[in-house]
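The complex is shown incomplete by one protein chain, all other protein chains being positioned as in the whole.
Chain lettering (A and B) follows the sequence in which the chains are written, and residue indices restart at 1 in each chain.
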Amino acid sequence: MGYASTYAAELKGVTFKRGERTIFNDINITIPRGKVTAIMGPSGCGKTTLLRLIAAQLSPDKGEVWLTGKNLPTLSRSELFDMRKQMGVLFQSGALFTDLDVFENVAFPLRVHTKLPEEMIRDIVLMKLQAVGLRGAFELMPDELSGGMKRRVALARAIALDPQILLYDEPFAGQDPIAMGVLVRLIRQLNDALGITSIVVSHDLAETASIADYIYVVGDAQILGQGEPADLMDSDNPRIRQFMKGLADGPVPFHFPAPELRRDLLGET
Amino acid sequence: MQNRSLEVGVGLFLLAGLLALLLLALRVSGLTFGSFGGNEGTYRVYAYFDNSAGISQRARVAMAGVTIGKVVGVELDHQTFSSRIAMDIDKTVNFLPIDSTAAILTAGLLGEKYIGISVGGEEELLADGGTIHDTQSALVLEDLIGKFMLNTVNKDDKKAE
């Protein structure tokens, strides 16, 4: 139980395969409690998969995923559903329920899991919406909101039950600079004000580096590097440097593996 | 408000569906609740036919074209090797004389077989469990064609002589 107090989540020797492709090969990650931990890497390296492993929506082929003192792959389906009440996830698309308005979306977890009286639900929902700055929008339907506002409503829904861990899946993807700035501030604020453990999966370098306390760089089915943002920027590892500096060519080649160009063009076999 | 119209809509839909099932049962298949319960409104009459081809359970029993009952059983009588048909006749038709006749008839050229009853002249009436003795069997098309062919052949033979 010693580590349980310092680490909110821990992946031990996790291997995950999709078909014959190995997405992760024997990786170890520890997520400290109460901090913002970022998981970064180029697109398609399986960041979202990693998030789903932590959220137990996928289970690893090998290894253990510990979350608040429980090994997820060994839990039953109903235990998992119980477990998830302590977890909030902000999905890339927001994933608001399109048939409910903003208020009902945020109220949904409360209605499902608690038997609170209507006035109390109303107060909690308005408080959560206030926290993301959208209290005035509670009557709107999801399709009347901009992308950034959707994400903020989804964030309010994710914190409705006061979770211990918040997972963010690409929170900055496709946002304009203002919305991005708002989200960066929100993530940091929520983390500090509520004492939540935050895990941010992203490839937006500057924003992530500005809020993360600790960063893991994932690629090639492995952990390429880890450390505080400043340390990683100065890393000697060429792969990390390519990613952190945004170079087009490097250890990750610009070209998809192909036969030599001259051979393809001349039709030689 | 919107919730309410949804509930009303669903309620109407369920009602309409159940009503449709009920209509199918009562109006279309002619199922009456009495037919579950047995023979309260009917009395049983038997008739023996040499040949009852085409008559099965639930076949109609009619008098002057009006349905007055239905066939409830068809079985072979082991003594006479004829067919014994049990019919349930409506209680309101309680004026059938014991010398009434029963005939197996066909509705239209291709229609189904039914039993037609014509009234006799006796004073005594058929009671529950009574038997109609004067019967006319089913017309079997094959027999008819057979007789016709035989006649034609015989005629041809005579001509040849």
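Everything below uses one rule, namely that contacts are C-beta pairs under 8 Å (C-beta built on N, C-alpha and C of every residue); 3 or more make two chains touch, one makes a residue touch a chain.
The definition used in the following text is that contacts and distances are computed from a predicted model.
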| note | Answer for the undisplayed chain, UniProt naming, from "Intermembrane phospholipid transport system permease protein MlaE", "ABC transporter", "Lactamase" or "3-oxoacyl-[acyl-carrier-protein] synthase 2", is "Intermembrane phospholipid transport system permease protein MlaE"
| query | Among the options A:Asn28, A:Asn71 or A:Ser93, which residue touches the chain absent from this view? | reply | A:Ser93
| query | Out of B:Leu18, B:Leu76, B:Ala127 or B:Leu150, which touches the unshown chain? | reply | B:Leu18
| Hidden-chain contact residue, picked from the options A:Arg84, A:Arg122, A:Arg188 or A:Arg241 | A:Arg84
| query | Which residue numbers on chain A touch the omitted chain? | reply | 52, 55, 57, 77-78, 81-82, 84-85, 87-89, 91-98, 108-109, 111-113, 154, 157, 161
| said: Contact with the hidden chain only, please: which chain B residues? | reply: 6-7, 9-10, 12-14, 16-18, 20-21, 23-25, 27-31, 58, 60, 67, 107-112
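Keep this in mind: only the chains that are shown with their structure count from here on.
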| task | Determine the centre-to-centre distance between chain A and chain B, using the mean Cα coordinates as centres, and give it in whole Å. | result | 77
